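The other protein chains are all here in position, but one chain of the complex has been omitted.
Chain naming follows the written order as A, B, C and D, and within any one chain the residues start at number 1.
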Amino acid sequence: MLSRVRGKWSYLAIAALLLFLIIIPFKWFLGQYTVILIFIGIHTMVTVGLCLLMGYTGQISLGQAAFYGLGAYFSAVLTKTHGFNPWLAMLVAALATGGFAYAIGFPIFRLRGNYLALATLGLGIIMAVLFRELDQFTGGPTGITGIPYLSIGGFTFDSPFRRYFLVWFFCLAVLLVSQNIVRSRTGRALRAVHGSESAAESVGINVAQFKVKVFVLSAVYASLAGSLYAHHITYVNPSPFGFLFSVMVVVMAVVGGLASVWGAIFGAATVRILSDEILLRFGEWDVIVYGLILVLVMVFMPRGLFVALKEAYERWRLTHRQRGAEA
Amino acid sequence: MSPEQFVDNLISGVAQGSVYALVGLGFTIIYTVTRIINFAQGEFVMLGGVFSFLLFSSVGLPLPLALLLAVLAATVVGAVLYLLAIRPARQASVISLIIITIGASTFIRGVVGQIWGKDYMPPLPHFSGDNQWLWIIGITLVVMVALHLFFSRTMMGKALKACSINRQAASLVGIDARSMAFTSFALAAALGAIGGAVITPLTAPHFRMGLTLGLKGFVAAAVGDFRSQVGTVVGGVILGIAEAMVVVLDWGPFASAYKDVIAMLVLLLVLFFRSSRGAAQEAAS
Amino acid sequence: SESETIKIGALFDVTGPNSPLGTPEKQVVEMMETQINHAGGINGVPIEVIVYDTEGKEDSCVSLATRLIEQDGVVAIIGPSSTGESLAVIDTVDKAQIPMVSCAADERITIPVGDSIWVFKTPQTTYMAVQEIYSYIQDQGITKIAIMTDTKGFGAGGKKDLEDEASNYGLTIVSNQSYDNEETTNWDPFISKIENSGAEAVVCWGTNPGPALIAKALDGTGIPFFGSHGIANTKFIEVAGDAAEGVIFPVGKMLVADQLPDSDPQKAVLLQLKSDYEALYGEGTCNTFAGHAYDALKMVQMAVEEVAPDKETLTEELKDRKAFAAKIRTEIENIEGFAGTGGVFNMSPDDHCGLSKGCMVVVKIVNGEWVWLQD
Amino acid sequence: MLRVEKATAAYGRVTVLREVSLTVNDGEIVTLIGANGAGKTTLLNSIVGVVPIKSGSIWLDDRQISGLQPHRTVGLGISYIPEGRQIFGSMSVMDNLTLGAYSQCSRNHLSTLGYIGWFLRRPDVRSNLDMVFNLFPVLRERQRQQAGSLSGGEQQMLAIARALMSSPRMLLLDEPSLGLAPNLVKDILRLLARLRDEGFTILLIEQDAAAALKIADRGYVMERGRIVIEGSSRELLGNDEVVQAYLGKTRG
Partner (left out) sequence: MSGPILETRGVTKAFGGLVAVDNVDVGIEAGRVTAVIGPNGAGKTTLFNLITGVYPVSSGEIRFDGVPLDNMPTHKRAALGIARTFQNVLLFGNMTVLENVMSGQHPRSRYGFLEAALRLPKSRREEETITLNAIKYLNLVGLGLYAQRDALSLPLGQQKLLAIARALATEPKLLLLDEPGAGLNRLEKQELGDLIRRIREMGITTVLVEHDMDLVMGIAEWVIVLDSGRKIAEGTASQVQRDKRVIAAYLGEEVE
């Protein structure tokens, strides 16, 4: 019963969020923020994957940028150099990146100890160098320009307004799929793995396989996000896909809250809006203020914004109801 | 290449690796006591380097004194970081604390850039003659031995270790886990700063220098699974040697631009080897 | 009221990896903003330069560019500081039809112009510098060189041109290495490689601190060090110390402004900028990067003056920002004979950089000063 | 010696201790009996400061100790052997014992930096060590062994020995016999009686209420966070309610 009430509540919230998202890019509403929101959508997709991965393997991945970059570069190279249809390129990118994650996932998850951090960090470093050095494919440090836009039939996503809907369609799809997975048998198995690996094994869960599965899923999400990035900016170069991006994704995941896939939106939005809107006021002090805010958020909302907001709402509802009862 | 040159490069690789190891040991110490992977570790390195330069060149202190004060100052920053950012976050999980260290590192880096400028500073003079590498290796050895003695022969060392094994049990034998965490941050800052100070004659101190040195230290510490001091030193030194050798060989795929790729691959191989050997031992025993 | 200022956007990497470039760029435009407004603005209308810090991130750069265009309503953008960021925002300014004058060097920003007619750039293109230094090296009778290039954009561009041009100057590259500027501290392996290669000279392409540290490490081997215009600042001399002595590199004329003959059209501009800038930010701080941003803003200013020669037209133009921006673009494209800090610019529909050979000189560091090596 | 007055404690919104009062006098064994989840462990946790109390007070002699952190209460002479032993598994037996004496050393922080060998030669530490080795000769043999590889019973001995190293006046034990073989349970209970005779004060939680009451002087019965019955061991053993709920039928 409890869950049904909670379910209704969340459907309402989702409907409100959807409506809000739909009207944002219109000039009369928040049109000027369209581009920031496109990036928020793209980053959310990467972050959701990491939320699942960190939430369920209990380890940090410091290499999401590699998968993000693979998606972007696959899309760029296949469309620009080999003339693929962008949608096909995106699919190939996702499959190839997923396959790659699968291939490296098995050895990584066989390592004992906290090696996911190192292995993914190594992966990130290696991929960053390859993006830069394989210049016959990737265009080297200056990258690839003139990547085509995505289009459906005759409709081309050639303005931020249009791309906004494209990106958020993907983003919400990813969120929904993740939510479904979390609530399913698979999600339960993952949480079991997180709770206790030996106990999970004892109830018939193939721990290694499930870890690899989330790892692959997170890679596919990142790859899709990367493809969207490439078709959005129409240019790729190595520097957005470096270590600092991987760290930023970790920050987004934790600031939003690992407890729920919806935390990813909050995390991505917070970090993005901070750096592209709020901190502009601080001029050269922006990074200092950013650091400070990060510390304060984590000190006062250690479980992330999503949980903090939810708790605040519940507290508010409780006092509200009490007051109602008193009256 | 002459054998002599080979040895020279080996030495420089080992020394470079020693610096990574020093930085990595800082990660290890904080991790063992608190389970936090301290992303601000690189900033301690940077503070060690930048303060050494400022105290020596701008303030005009004699070199040894400048180095000593720089390390002390960084240690204080480490302690303050713990008191102001980590300690108040009582409810926070380890991952949230890690994010706090990321925030703190951005903050420290930004402040240094703002106060002392964002451009590169000149390297310090070599500690003596033209053999800074030997100084680095020597200082690292001394630090490592001291650290080993500290952990195996003093009550505080044992108490730090106890906190890492079981925090609650530690508090039940009278160990103040928070003061141990404080100590670990101060100690880690000191180690990082020593790394920064000894490398400063060979590089240009700079507000962003902690990013890469911190990363290398992280890699070294990760080889030791953030627990083992020996593993960390081994990891750091292998990394240093691998980097130097890739450049020296400069052949085919081992071209200098791929330095990081090769170094990472070597380390991952070491890791897989270590891990599978560990698993084999476990299975055999 | 709002339309009473001319808004110009600027995107510089002030706190990211290119902050040594972005900082002087930001400072120079702030200085010019004050100067221009002090003198009554452009035709009586004050200008407002809105500077955003991109932190060197391509994605931030794109959303900040959009912000400049959509929210702040700028008529032109100067910057970004780096090649990657510049290439990343091209699509945005092109679609929005706002002219942009980049401060990054890579030739791909403006070649081919067909990619976007809205994009210009001020720095000299890398191959001009390569040609200058190669012809000097050739004159010294050197035939075998080692090249050391930064792995990032500037160095990688240099590497390509160095490799391509070498044979034209009778040079053989006997050692070809790349290094990571931000992380390399152990230079010994690079140096021993060079020593073993039999190179007679090292040509190093990168920005601080790599070249300075390499020069330092080379000190004592007796192999001469040639640099790029990436080391055209006092920082190089400070960091390299004694090893800076005798270093030779190609550069715009800024560093040797006082040594130029009075007949040089750039001399006055250079001296003026130098004295203004250093009065504000300190002795020896003015460098070529400040110059790139200076040229960019100056071109926008000239174009605005051309479009609207008096206050009334200007007020009128400001009412239709889109059209105004388009006219500014056309006027930038028409700039001819503009003696800036980087050279004499002659823009045209096929050339959005507008510089030609001769805008660079070769200088040598003697007693910590730059000395122009006149042929 | 120990006085708990109307202590209340909660985990989040769930109140677990409700105005619990209890006293332990010098030199006696007091046992705490109660069903699963009655709050026994929580009470001990509150006494040492692991779980802070919300109201009420806790006194050691004339000093209020509620609100102190665990490491401070240990310094005042209380030693706690928690549920599940909590030894330092990857350290040697000797290291575990040494750390047991940490509070003897940490009064002056700098002294914790001294060579550990000197510390172990201090007369008071020496005599404590001799005492625990005499109590548990097997530990003397296993000094160098990793604590985690000891058998369950030996680990329990180590936990008790470690607690004794701090020269405590009072011991709090939470189910020391959990998971031990029957013969070892008997040994441990015998040991506690002996310690009491040597002057220690003991507060004991034990599921095997009958066995615990056999060695205890007094006992308390807890139910759902409250003390419902208290009295001497004899009284409790004779109390029908207690017999029915906690002692059950005794087998011959």
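We adopt the following convention: a residue touches a chain if its C-beta (ideal position, glycine included) is under 8 Å from a C-beta of that chain, and two chains touch if they have at least 3 such contacts.
This structure is a prediction, so every number in the text was calculated from the model and none was measured.
Across D:L2, D:L192 or D:A209, the residue that sits in touch with the chain not pictured is D:A209.
Although one chain is not drawn, the whole complex shows that of A:S10, A:N206 or A:T319 it is A:N206 that touches it.
For subunit A, the residues touching the chain absent from view are 2, 177, 180-181, 184-189, 191-192, 194-196, 198-207, 213.
Seen across the whole complex, the unshown chain contacts subunit D at 11, 14, 35-37, 84, 149, 151-154, 175, 178-187, 190, 207-209, 245-248, 251.
To be clear about the criterion, only the chains that are shown with their structure count from here on.
Per-chain CA centroids place subunit A at a distance of 49 Å from subunit D.
Annotation: 74 Å between the Cα-based centres of subunit C and subunit D. Residue positions 132-133, 284, 286-287 of subunit A each touch two or more of the other chains. Shared interface positions of subunit D, defined as residues touching 2 or more other chains, are absent. Those residues of subunit D that touch subunit B in the complex are listed here as 48, 50, 69-71, 74-75, 79-80, 82, 86-91, 95, 98-100, 102-103, 105-106, 111-117, 119, 162, 166.
Taken in their complex, subunit C has these residues touching subunit A: 14-15, 52-53, 55-60, 62-64, 66-67, 70-71, 83-84, 87-88, 90-92, 95, 106, 108, 115, 151-153, 156-157. On the side of subunit A, the complex with subunit B involves touching residues 54, 60, 107, 110-115, 117-119, 121-122, 125-126, 129-130, 132-133, 243, 247, 250-251, 254-255, 258, 284-288, 290-295, 297-299, 302-304.
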